[in-house]
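The structure under discussion appears below in the form of structure tokens.
Of the protein chains in this complex, one is absent; all others appear in place.
Labels run A, B, C, D and E following the written order; every chain starts at residue 1.
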């Protein structure tokens, strides 16, 4: 794929994921402050390349991302991705269910951190309580 | 729900997840060797209770389980659940995609361990290479 | 055990652990805001079932809980459980010793996070410095 | 404390912990093959210093060590310390209970790995099944 | 080495690492509030013993420390050590490069947490942006 095509795809996918809902500083802006080249490389690789593939639908991909981020207790990143999950149409009840499911594999501290972040995002989006 | 109903649901769900594919010793058997009461409590809670809920379909639940187990690098448990994922009808290509996606959140050691286990399970099921 | 009996045990054990000392929002309240059924299931399983068993005394159980939570660096959960440990009569000097012991298995970042949280809880309980 | 006294204490404590039960290669021997000075420094600090303190009894210390090692899924180290726990008189039923308790904080993969190692050690010590 | 010599080395090394740049409360002060003996033992072992060895130069040691702390996402400790790294003359561009390198092994949440802390420290030292 041409570099131009990758750039376009990166923007489109980033827009679907992060262009709505609550506004959070995407890590990309921080990367750029450190190193413009690396920032572009990472962005194109992750968003333009991996996230633009269509084997998984975007909601499926975000469900998997939220499951993983909850399990490894990566709260800041989870905030970004739970917002993105809601932006691309994930069912909010299914996200709740996944966060309780985390108990089995990563224990209650991971469940509690995930639910706390999820509730905070839902409130900021005026989507709380879940109907 | 009556205790009887929970027991029945535990068996049905366990059967859907682990009753086909490669035969692995479910942890339940080891739990029982240590403590019969706890073994039953855990089994009813995890399989009869959490896993029998229907907010997520079983394939959705297994996709999330596989994503988490890969991210936390829990190889033995992943082996059980990737086999269960295939038993309940998860698309093998989507599982591959999730395991590569792990890179973004948990790094390459997690990706490599997950793919290695996944390939081993697929081979034992005579489903390798993925079509 | 009847459901009624489990409910009673859940309340009694929860009361021993969290009914004194500093007042913190137990995760149970958040679980309920998401899903009343799951909240009850988790609460009965963890508090009514596991924590009400008597193979370990409550102080022994809390020592183990604090050791684990310090080692996995689960700060919010540790705050709850170090407070509970003091509520059920754990020797505060033994808790200090366990948190330094964490160094051997999980390194100094885990030690430092645990001691910081422990000191904060002790101060709020007016039990600092330890005598 | 004099260097001589520390050395003596190191040996005495090491003997109580590792001088009975199944024979495993203590990491100290490997450390020595790499760097004699560091091996002695680490051994004196961990065994002679930390582990020889008496704020915790040796069984209490081993219960905490086993809880932590199970929670962080450090299997090889857990094997050493569960054997040491039995050597210094920990109640085997209490160890079982702690390993199931791990579920709450670190999830089932940690429980299963701990129980598997524990059962293996008990078998080698001819103390299986637990009475 | 005599106890006196160790004490001297501990002070000298601590001064090189933490005597300049932004002023942060070293964990040693907290350790002392809990247990004076353990505080001294830990300090002499880590700073006087390990960190005063010369097989690695101090900048090499700090590069390794920063790499590890970023990978395990130990933010508070990383703040101390990235400041120390700059104090002993590590090239700030190399530290940036290491933090991006973390992606490969520990994923983007670890990269983002490390860069955030690093930028904060650089700003407080008036060394931002990196030239």
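Here is the rule we go by: contacts are C-beta pairs under 8 Å (C-beta built on N, C-alpha and C of every residue); 3 or more make two chains touch, one makes a residue touch a chain.
What you are looking at is a predicted structure, and each value in this text was computed from that prediction instead of being measured.
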Taking the complete complex into account, tell me which visible chains touch the one left out. A, B, C, D, E
Contacting the left-out chain: of E:14, E:38, E:65 or E:121, that is E:65
The one residue from C:6, C:22, C:50 or C:103 touching the chain left out of view is C:103
Could you tell which one of E:18, E:34, E:100 or E:118 touches the chain left off the display? E:100
Across the whole complex, the chain not displayed is touched by chain A residues 41, 45, 49-50
Note that chain E touches the absent chain at residues 46, 50, 53, 55-56, 60-61, 63-65, 67-72, 74, 77, 93-94, 96-98, 100-106
Can you list, in ascending order, the chain D residues touching the missing chain? 27, 30-31, 33-35, 38, 42, 46, 69, 72, 74, 76-77
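By our rule, only the chains that are shown with their structure count from here on.
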Could you compare the number of C-beta pairs in contact for B-C with that for C-E and name the larger? C-E
Write the angle of the rotation needed to overlay chain A on chain E, where the fit uses Cα atoms and the result is rounded to the nearest 5°. 120
Counting residue numbers used by both copies over all numbers at the interface, does the chain B-chain D contact come out same (over half shared) or different (under half)? different
Which of these, A-D, D-E or C-D, gives back the A-B interface, meaning over half of its contact pairs coincide by residue number? C-D
Between chain C and chain A, distance of the C-alpha-averaged centres to the nearest whole Å: 31
When centres are defined as mean Cα positions, the distance from chain B to chain E in whole Å is 41
So, in whole Å, the Cα centroid of chain C is separated from that of chain D by 24
For chain A, which residues are shared contacts with two or more other chains? 46, 69, 72, 74, 77, 96, 100, 103-109
